[in-house]
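These notes are about the structure you will find just below.
Here the complex is missing one protein chain, while the rest keep their positions.
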Amino acid sequence: MAETVQKRITDIGPPHYEKFLPPIIKENYGKWKYHEIPRPGVIVHTSETGAKLYTVRAASPRLLSTTKIRKFAELAEKYSDGYLRFTSRHNVEFLLSDPAKIDPLIQELEAIGHPVGGTGNAISSMVHTQGWIHCHSSATDASGVVKSVMDELIDYFKTMKLPAKIRLALACCLNMCGAVHCSDIAILGIHTRPPKVNHELLPKVCEIPNVVASCPTAAIRPSTFQGKPSVEVDEEKCMYCANCYTVCPAMPLNNAETDGISIWVGGKVSNARSEPMFSKLAVPYLPNNPPRWPEVVQTVKKIVEVWAANAHKHERVGEWIERIGWPKFFKLTGIEFTKQHIDDFKHAGLTYKTSVHLTY
Amino acid sequence: MAETVQKRITDIGPPHYEKFLPPIIKENYGKWKYHEIPRPGVIVHTSETGAKLYTVRAASPRLLSTTKIRKFAELAEKYSDGYLRFTSRHNVEFLLSDPAKIDPLIQELEAIGHPVGGTGNAISSMVHTQGWIHCHSSATDASGVVKSVMDELIDYFKTMKLPAKIRLALACCLNMCGAVHCSDIAILGIHTRPPKVNHELLPKVCEIPNVVASCPTAAIRPSTFQGKPSVEVDEEKCMYCANCYTVCPAMPLNNAETDGISIWVGGKVSNARSEPMFSKLAVPYLPNNPPRWPEVVQTVKKIVEVWAANAHKHERVGEWIERIGWPKFFKLTGIEFTKQHIDDFKHAGLTYKTSVHLTY
Amino acid sequence: MAEQMKKYETPLLNELEKGPWPSFVKEIKAAAEWNQMANDLLGLLERSYREKIGHWKHGGIVGVMGYGGGVIGRYTNLPEEFPNVSHFHTMRINQPAGWFYTAEALRTLADIWDRHGSGLTNFHGSTGDIIFLGTRTEELEPTFAELTQAGFDLGGSGSDIRTPSCCCGMARCEWACYDTMKLTYFLTQHYQDEIHRPAFPYKFKFKCSGCPNDCVAAIARADFSIIGTWRDEIQIDQEMVREYAKNGVDINKEIVMMCPGRCIEWDGEELKIDNSSCRHCMHCINVMPKALAPGKDRGACILLGAKAPIVEGAILSSVIVPFVKLDTEESFNDIVELIDAILEPWIEEGKNRERVGEFIQRVGLGNFLEAIGLDPQPEMIRHPRTNPYVFYENYLEEE
Partner (left out) sequence: MAEQMKKYETPLLNELEKGPWPSFVKEIKAAAEWNQMANDLLGLLERSYREKIGHWKHGGIVGVMGYGGGVIGRYTNLPEEFPNVSHFHTMRINQPAGWFYTAEALRTLADIWDRHGSGLTNFHGSTGDIIFLGTRTEELEPTFAELTQAGFDLGGSGSDIRTPSCCCGMARCEWACYDTMKLTYFLTQHYQDEIHRPAFPYKFKFKCSGCPNDCVAAIARADFSIIGTWRDEIQIDQEMVREYAKNGVDINKEIVMMCPGRCIEWDGEELKIDNSSCRHCMHCINVMPKALAPGKDRGACILLGAKAPIVEGAILSSVIVPFVKLDTEESFNDIVELIDAILEPWIEEGKNRERVGEFIQRVGLGNFLEAIGLDPQPEMIRHPRTNPYVFYENYLEEE
């Protein structure tokens, strides 16, 4: 690595994107006229100039070995003149100018275990996070849950028979790096017990005022433990957000027995038809059950299928529920409605039903 | 009054309503099948039995002399066998079984200055409050503003040419006895200056802790004035709700120069089509300008007419605004949008526009 | 009371005798012709109009023997100039349910008030009472005595149950889903003690509307709101529907497109309603009263907590019982049981001047439901929580 020490380069930013655009895109940049989706996973964009770009989209686990990256590079050279991209949901897209190459590319992708699909009214890849692979904060794994759910729902990835797009996402703790707060169906790792204060470590590694300030419910009070300054937690007030742990390693919440998963539904991001919406609580708690989290998989599947069977065309999950009403949602899915579904945070009062617009 | 002292009667409650129901109502109680409004102010209810009840509705100022009450009694005897009622908006209704008597009754009512109307898609009487006639708390008069507004809008009371019902209400202070918080157009008396603490009186007549506790913005602090305990008000924090005055007479807010009126729009109570809605701020401040409050009258009239000209049939003011968007409302009415329209109270964040659903 | 009257010049108020809307000034003048209190009120009001400010002081506690409510004490701050309104208390008289009267009853009330008060009234106050507008402390007891003799009684004021009110319901409306006047009378009689003797953290109001049109604004103006509704199919007379269409109702535009449940179809011949998605909003029925009617399985939805903005912001009542039948004595008693269950925790834990709606928001609807022994139901909320801050209390017991 001799050359690298020579002169130190900083603040150059990423390479300019133009370097990576295929000629057909450079020529038709901003000139695209319309698109079609002739089959799942294949999007054809037609330009004012008449030029056509064929995109083939394949599933990706997002966690890729350099081996696989080289494999993608090889496929790109073979089929799309070396050009490819990744999507905001982490799928890989090959950008073809020659339609003849679509079929062989798809065959090869399927052969190496990367199914093609995720377009149109389908389930696309799940936005997700690190989980046990890399994060200290996780209440569950990310990749394993995603793999288990998508194995079960693969048919909806490879076809376009759903009423609308349905976006699934997972975050392994309340920090919600997966931004699951606006997903049709969100899987959220949760702690269900207050932090266990490590009184030995705390004064050494944490600023007590910051720790106290970090708690949204004011559950943390300064205290002393065996003469040394520390904090104590009013467990009745704690709702396990782990914000204290984020600012102070001496307050771990991770708990093998009681960590688990909650399921959220009805969020969306697009402005299509309805305004963007937050996801709402559907199932407060399901156990962590690796390697395949059957309870989570079955719950998600059930929601997808009830929605698919009942929604009008183009109705996202949240739009469907708004039309039929939440009581119907719980009835149709068989999910139990509990006290925990009733908001009790800052704006709780605004979630109460202030009309007689009910269905019976 | 000899007899009255004899024995003291208490807790008997109101007389039973049946005493006051005309025979036709007793016979058809719960049997009404449908209604029609053949002309403004006349409602015909038809029973399963075929019986028909003719209601003639006349305007009332709500504040009635016993002289006028006897006049109503006389009219009732002459035209409706002595039966009449008042409505939840304080109109008077004569309950006729003989349609031939409708016209003469209407003539007599108009003759004594009680126009007939207020039914269907009309402006009915304004729900209102005491104002300078009886309340210590009022920031404006009630009856005088109502009279001025209704004189101007009388045509909409006597006809049914509006797109839908439009409910006007007035409250002379933030206590909102007129429950104006859910009206199509609400007129609200407001103070715009903090209370002037009467340090002499305060310790004599008020519990200082109660006074301090009464303030929603924590603007009141205990203090001492010339040695005596009192309170002081952080004027920057005060938004003139007068709650402190309600609990403590020594904190008057009434101010001849700066008291005034704010206008609110788009509220509704019924569940028809849309769920009940709160009224929203349209005009933050108009001066108190007795005897006829021209600024208030013209603003209300303008809003009514812009709505009447633009709303779809059956669209209440709030429903119309939701469809066209608030920017259009301000544009069409020519009302200026200011910082004061932007919520800054408890749930302010939820009133920000979190989508690109805009009209240009 | 026919002594010599002081004559007040009222140039400003005279302006309000003009114009088509009935004039409250004319009413005051009518009484002022013979009544000293009304006459001084006229003078005082002109003064307020000139100075743009009210001339009333905070009312002290006044009332009738053994009652804590029903009278609002009021004194002018200009007693020397206007001695006849130095006291000007109002009495709240509980109206008959539905505000129905006979000429005779009205005269009785007028006669009593002429003997003891200003000769001025409100028909009605915005809670629903008959308001006798202004008299002296010493007149309260005699007025009360005559009222009760005549079969009337005072309504509520202060921190008590306030005078219940209701729409005309079955007496004059085809849409009443339960007997609003009967229930209102029943509740009023049952809670006489609570209406007359304030013992709560704050006021508590009842309003009964017969259907979702809510003609007494129960959902906005009553802590305890009873609103009629139905559970089965909307009754349809297809013949009549076609009639309306013929007579110019644009059914697609005015009804199908405006139905919040998006559950109506109209092919020009037949109106189809998917009742399982109907929100019971009344709109289609309102537009075609001769063709449509609420179903036959009728009852009410009960909502809780409405109030004006003071001091945490206005609250609309929210669903506490999605549907209840109200056609038997027991069903009325069940309502009383529910009300008592609700009052108990509020009376015990409610802060001074905290309405029940504010109380629920403070303790949380979930906890409140536990306290009153109701199961959480999705009908009670607009939507489940969006924040992930869920309490998993169960373990607190476990461990």
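Labels for the chains are A, B and C, by order of writing; each one numbers its residues from 1.
Here is the rule we use: a contact is a pair of C-beta atoms (placed from the backbone, for glycine too) under 8 Å apart; a residue touches a chain by one contact, two chains touch by 3 or more.
Bear in mind that the values here come from a model prediction, so they are computed numbers and not experimental data.
> For the unseen chain, which displayed partners does it touch in the full complex?
For the complete complex, the undisplayed chain touches A, B, C.
> From the list B:20, B:54, B:72 or B:278, pick the residue that touches the absent chain.
B:278
> Consider the whole complex, including the chain that is not shown, and state which of A:97, A:255 or A:310 touches that chain.
A:255
> Touching the absent chain in the whole complex: find that residue among A:179, A:208, A:308 or A:332.
Of the candidates A:179, A:208, A:308 or A:332, A:179 is in touch with the missing chain.
> Of A:119, A:243, A:340 or A:355, which residue touches the hidden chain?
If we include the chain that is not displayed, A:243 is the one touching it.
> Using the document's contact rule, name the residues of subunit B that touch the chain not shown here.
That gives, for subunit B, the contact residues 174, 176, 181, 188, 190, 192-193, 216-217, 235-236, 239-241, 258, 262, 266, 278-282, 284-285, 323-327, 329-330, 337-346, 348-360.
> Which parts of subunit C are in contact with the chain that was left out?
257, 262, 309, 313-314, 386-389
> Using the touch rule from the top, list residues of subunit A that touch the missing partner.
These residues of subunit A touch the chain that is not shown: 1, 3-5, 8-17, 19-21, 25, 29-30, 32-36, 45, 53, 55, 59-70, 72-74, 76-77, 82-88, 90, 92, 95, 113-115, 127-129, 131-138, 141, 143-144, 146-148, 150-151, 154, 174-179, 181-182, 210, 214, 216, 241, 243, 246-247, 249, 254-257, 259, 269-274, 276, 278, 288, 290-292, 312-314, 345-347.
Assume only the chains that are shown with their structure count from here on.
> On a CA-centroid basis, which chain has its centre farthest from subunit C's?
Measuring from the centre of subunit C, the most distant chain centre belongs to A.
> For subunit B versus subunit C, what separation do you get between their C-alpha means, in angstrom?
12
> Where the centres are mean C-alpha positions, what is the separation of subunit A from subunit C, in Å?
49
> For subunit C, jot down the residues that touch at least 2 other chains.
212, 219, 227, 260, 279-281, 316
> Do you know which subunit B residues sit against two or more other chains?
In subunit B, residues 271, 276, 347 touch at least two other chains, as defined above.
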